[in-house]
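Apart from one protein chain that is not included, each protein chain of the complex appears where it belongs.
Presenting chain A:
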Amino acid sequence: MNLIERVVAISRRRSPWICRLNAGSCNGCDIEITPLLSPRYDAEQLGVELHGTPKHADIVLISGTLTLRSREAILDIYAQVPNPKAVVALGSCPASGNVFAGSPLVLSESLDSVVPVDVWVPGCPPRPQAILDGIARAARLLEDGATKSQLQNWQGRLS
C-alpha cells in the first residue's frame, strides 16, 4: 500500500458515509438510526454521514426481514455501492427472520446468504450505542481492507 492509498484508507475510516436500506423492517431498527444522528449519540463526531443514495456510501446498514421481493432490491442496491464497501446488519431480522421467520414470502435465512455481511448488531431493535459501535467496527474493517467484499476482490485479483 503506498502513501496515498494509506491516507485514503485512514480518511475513509475517519469519515465513513452510510446509507440505510430497509429490507422489510418493522421500522424499529430504522427509528433507532434517528437518535444516532441526533446530538445525544452524535454519529457525526465519528465523521459518519447519512446519505440517501448507495452510490455515495461506504457502509450500508441493512435492517429488517428479508423477503422474496426485497432480496432483488438488496442485490441491486449492493451492486451500486462503490468498492470498497462494508455491510452492517441491524437487529435480529437479517440474522434469522426473527418472529417473521416461516411466513410466506419471508426468506427465513441469514442476510449472509444474499450479500456478505461484515458486522452484526444484535438487538430488536439494537440500541443506538450498539449501532454506532457497529459502524465504527465496519469503518475499522474498511481501513484494514478486511471487509468480506474487499477480501473477495483481493482474492479475485490474485487468481
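Structural remarks
FYI, a residue touches a chain if its C-beta (ideal position, glycine included) is under 8 Å from a C-beta of that chain, and two chains touch if they have at least 3 such contacts; residues count from 1.
We take it that contacts and distances are computed from a predicted model.
According to UniProt, the chain absent from the figure is "4Fe-4S dicluster domain-containing protein", selected among "2Fe-2S iron-sulfur cluster protein", "4Fe-4S dicluster domain-containing protein", "ABC transporter ATP-binding protein" or "Xanthine dehydrogenase family protein subunit M".
Interface residues of chain A facing the missing partner chain: 39-42, 45-46, 88, 92, 95-99, 101, 110, 112, 117-124, 126-130, 132-134, 136-137, 141, 148.
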